[in-house]
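All protein chains but one are shown at their positions in the complex.
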Amino acid sequence: MTRTLNVAMIGGGFMGKAHAMAYAAMPMFFWPAPAIPVRKVVVDITEALADEGRRRYGFEESSADWRAVVKRPDIDVVDIVTPNDSHAAIAIAAAEAGKHIICEKPLARGGDEAKTMLDAVKKAGIIHMVAFNYRRTPAVALARQYIEEGRIGKILNFRGTYLQDWSADPDSPLSWRFQKKIAGSGSIGDIGTHVVDLARYLVGEIAEVSALVRTYNKTRPVQHGNLDKLGAAERNTGAERVEVDVDDEVVTLLKFADGAIGSLEATRNAYGRNNFITFEIHGTKGSIAFNYERRDELQVMFADDPADARGFRTVYSGPAHPYGSGLWPIPALGIGYSETKIVECFDFFSAIASGKQPSPNFEDGYKTERVADALIESGESGHWVKVRP
Amino acid sequence: MTRTLNVAMIGGGFMGKAHAMAYAAMPMFFWPAPAIPVRKVVVDITEALADEGRRRYGFEESSADWRAVVKRPDIDVVDIVTPNDSHAAIAIAAAEAGKHIICEKPLARGGDEAKTMLDAVKKAGIIHMVAFNYRRTPAVALARQYIEEGRIGKILNFRGTYLQDWSADPDSPLSWRFQKKIAGSGSIGDIGTHVVDLARYLVGEIAEVSALVRTYNKTRPVQHGNLDKLGAAERNTGAERVEVDVDDEVVTLLKFADGAIGSLEATRNAYGRNNFITFEIHGTKGSIAFNYERRDELQVMFADDPADARGFRTVYSGPAHPYGSGLWPIPALGIGYSETKIVECFDFFSAIASGKQPSPNFEDGYKTERVADALIESGESGHWVKVRP
Amino acid sequence: MTRTLNVAMIGGGFMGKAHAMAYAAMPMFFWPAPAIPVRKVVVDITEALADEGRRRYGFEESSADWRAVVKRPDIDVVDIVTPNDSHAAIAIAAAEAGKHIICEKPLARGGDEAKTMLDAVKKAGIIHMVAFNYRRTPAVALARQYIEEGRIGKILNFRGTYLQDWSADPDSPLSWRFQKKIAGSGSIGDIGTHVVDLARYLVGEIAEVSALVRTYNKTRPVQHGNLDKLGAAERNTGAERVEVDVDDEVVTLLKFADGAIGSLEATRNAYGRNNFITFEIHGTKGSIAFNYERRDELQVMFADDPADARGFRTVYSGPAHPYGSGLWPIPALGIGYSETKIVECFDFFSAIASGKQPSPNFEDGYKTERVADALIESGESGHWVKVRP
Partner (left out) sequence: MTRTLNVAMIGGGFMGKAHAMAYAAMPMFFWPAPAIPVRKVVVDITEALADEGRRRYGFEESSADWRAVVKRPDIDVVDIVTPNDSHAAIAIAAAEAGKHIICEKPLARGGDEAKTMLDAVKKAGIIHMVAFNYRRTPAVALARQYIEEGRIGKILNFRGTYLQDWSADPDSPLSWRFQKKIAGSGSIGDIGTHVVDLARYLVGEIAEVSALVRTYNKTRPVQHGNLDKLGAAERNTGAERVEVDVDDEVVTLLKFADGAIGSLEATRNAYGRNNFITFEIHGTKGSIAFNYERRDELQVMFADDPADARGFRTVYSGPAHPYGSGLWPIPALGIGYSETKIVECFDFFSAIASGKQPSPNFEDGYKTERVADALIESGESGHWVKVRP
């Protein structure tokens, strides 16, 4: 009989929705499932919110006391979907209680904090994962497969972007994502780390960065309600305005440890770009290009195609590609955000079942935080900064 | 307290997966939910398959006897995800038992059979729906909204396609989808009806058709296992070949009742097209274009835009668009097949909660079958055929 | 020494510009040139217009008397770029005078008129060509090459469109293109014939059609000046309105002589489409898709590509493709309207130099007119109409 594992999910918001859906759906998609998640307890900041979460997300129980919950003997997995400032406390407590952990990204508010979390999970010997879900997009996993098989040769160059526009409006409210003490950083941590994760996944370790960091909207109105609704939050046009202490944009050069070079741009102030996660990779035998806004597709060009029929192929991910057997029976039925989270859940529970760390785990999350640290430092100093090992 | 409704799902396959996921996820997305689906009983053709379905899809019970299940007093909703030849029998029995019904498309193997189902549900006074999920894509619902608001004026022309390639290979096996006695027809019923549904949703009733119907692969190998895996089914290259008695392709002209004209092409033999559901609509004040393979996007052109900035806008569906409040907080996080089915489930349960028939209901499903009948008849006769009212 | 050939160009307008440019540029691009065009005489309807044409287009002489010019012994080539109603008279006179002829499309105002022209050129034994320039787009020629080499197998289906929007505005003036006595027909002759030419070039003879033909704007204001400026003509909003006696749109099914089927849509009333000449062809071994609005690119899909890297390739035409050696040294430097006309000129002068008829010649132009006749007849009768042989 397939093993069941009891999950305590700490936090709600749209990430709670995404994770809860994945717990319910994963075994339906990947069957036989590596293990079956049981939505045991959901925790929120008040009893009322937690109970609403229970009913909405189909958990058995609710609680407003995460410290108590993470210690419960019947809990196998702790899922952290809170704002960044509580990741470390929850993760460390969960690790000490011997629970497997999946934590939303970014892992922490910087490398030092991430290090405490990494130390804790290593010491505890549990399975740990950071929820950089975009590398779970089947087309991205296919890019990785091509690279690993040597089909585009040695990588010369990587260019990545993550562009959104939901905070371009100066009256878009000051959610926790614009407060350094909660978020750690702005576009760097919130979305830049996703591209760093993709770069590390596809190319390898980043050794050095030279960055430009900018804050365009120096103040924002205080937020009323609509916690974490991103662009759908109410515009508090008349509200008191408070100073923003995080970045709106980062643009950086990258030196990879193995010699490849690259660049990265991340901003939530790019009007017209919604969730524009793109990368383009040039190798000695071909190229790859991807745009998450059209995420069913991977563009790949093989240099050894015949001269009269050479060009990027638009490959729609499907059963012949990574994760394809668990998803839909033909390509282009449609990969959405749900599907990326279902795949993430599958990889996490597969890791628990097999006892082998998944990727990206806290080690990856930590390294990504060190890159984020370096971006901030380079933005301030105006120099190339080596990523701390 | 939100009402719960017990669901009996008859059938498995990939549609069972999609529906089960939607039952679990719908309240997570659309909260407060109009009603909460309870996955009560799943039925399959053997006890073993049904029990596997129960575990995989998270149902409370399983059964191999759909006739008994649809009569159970604790069942509120019957969900029909079987091959086409059993739709009528199950739906009529469920209607007679007073259950609300959602039935996969096409509703039946033709208009006459569909009529028996429509009569049954009308007599029973229950809520009924046909699962043409593609009109649930938010970008498609947005197209409808633009049209209803008169933003592209009076519609002149509609061009729709549904192109796939999973059956182009002559060795692709003879699944039930290639057998007239089970499926009713080939590309016409399987995918053409989706475009007919979109045309009816966006433009209006189809009055007359002139069609070309072709069967390219006259025989196919007998299928071994892998029921309904479409393109991922094993190639039974060496197996016995049987005659195919359904169509591989239909191309047709359309006259709409209100004077608009159009065309439609549907085939599962278009190499390189995966789930290429497209439409383009020209009106007296603008145009709309859509391609499901890039389903987050709707293309819309307004003729009264200034001369120096006129062109199709690529609108990514999100919180500002239909169903947006229940889905993801910004556009392009990603609409996948899952999201279309979650929206469908929401509309169905909203209909039950409100007591108002959803759209498309069996009346729509019946009318679509009459169009399918006309396509087949026109393909045979070579004449314009009026759709039976 | 390369031979020179003296050209008399009858007519001006934007086609005169395009042809004159091609005469000057062709030897620069295709060198050594098959023959060198000399811009000898340009003819227009008044001496003043003709003299302006001479200076503008770099001709040696000008005249207002085409009948005299086409008989001049020093003229080798007659180029007809007048409105449709004078094609026949000029072509027949030029043929009788033994001149090689290139005539703008459509060849005539219908099949009967075209037949008189075909008979004349056949009798005269001169080289003749119809200026369906879009098949000169290198990417289109590449499509033909793939088909001829069997790389997409036997053709099953063709879908073509030619959509523009310059006449969608009801106040767009009644140029000669909307007058049956001058143009012969509307969208059918003006743009539909281009798609018929592409269909014949790529698939083969069209045997039978079933068409819908519509006139949306029943009246238009009388035109003042701006002859043949298409969408850029002044809007004569207050002017007297006259009845339109040609079609705004045609949508048709096609049966090809060799068994393939297809459809075609042509209209100048599709808001947002500018010069949207597209085709998609499905074969038993692959597919091809093209959109002239992105004319450097051909999409091609080969069914025998490996399962994990299958999809449409975006091939940018360049030196490795048809006409590539004469155009630009790398792909995507850019094919514009100019380049299509330079290639056309090259093919025409190559034909004269070699003594072999080019394609499309008047025989092709005549057959295309017979398809146009059939479209009009089917639009009126509502029946399938066989194309007259």
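Each chain gets a letter, A, B and C, in the order it is written, and its residues are counted from 1.
We take it that contacts are C-beta pairs under 8 Å (C-beta built on N, C-alpha and C of every residue); 3 or more make two chains touch, one makes a residue touch a chain.
All of these numbers come straight from a predicted model, not from anything done at the bench.
Residue A:263 is the one among A:86, A:116, A:145 or A:263 that touches the chain not shown.
Of the candidate positions A:301, A:315, A:332 or A:352, contact with the unshown chain belongs to A:301. Within the whole complex, the absent chain has one touching residue among A:39, A:128, A:282 or A:370, and that is A:282. Touch with the hidden chain on the side of chain A covers residues 152, 156-157, 159, 161, 163, 165, 168-169, 210-212, 214, 216, 249, 251-253, 255, 261-263, 265, 267, 269-273, 280, 282-287, 289, 299, 301, 303, 310-312, 382-384. Touching residues on chain B toward the chain that is not drawn are 142, 145-146, 151, 297, 300, 302, 305, 307-316, 320-321. Listed by residue number, the positions of chain C touching the unshown chain are 2, 14, 17, 20-21, 24-25, 27-29, 31, 33, 55-58, 164, 166, 228-232, 274-276, 292-297, 316, 318-319, 324-325, 328-340, 342.
Going forward, only the chains that are shown with their structure count from here on.
Here the CA centre of chain A is 53 Å from the CA centre of chain C. For this pair, chain A with chain B, the centres built from the Cα atoms lie 33 Å apart.
Among the residues of chain B, none is in touch with two or more other chains.
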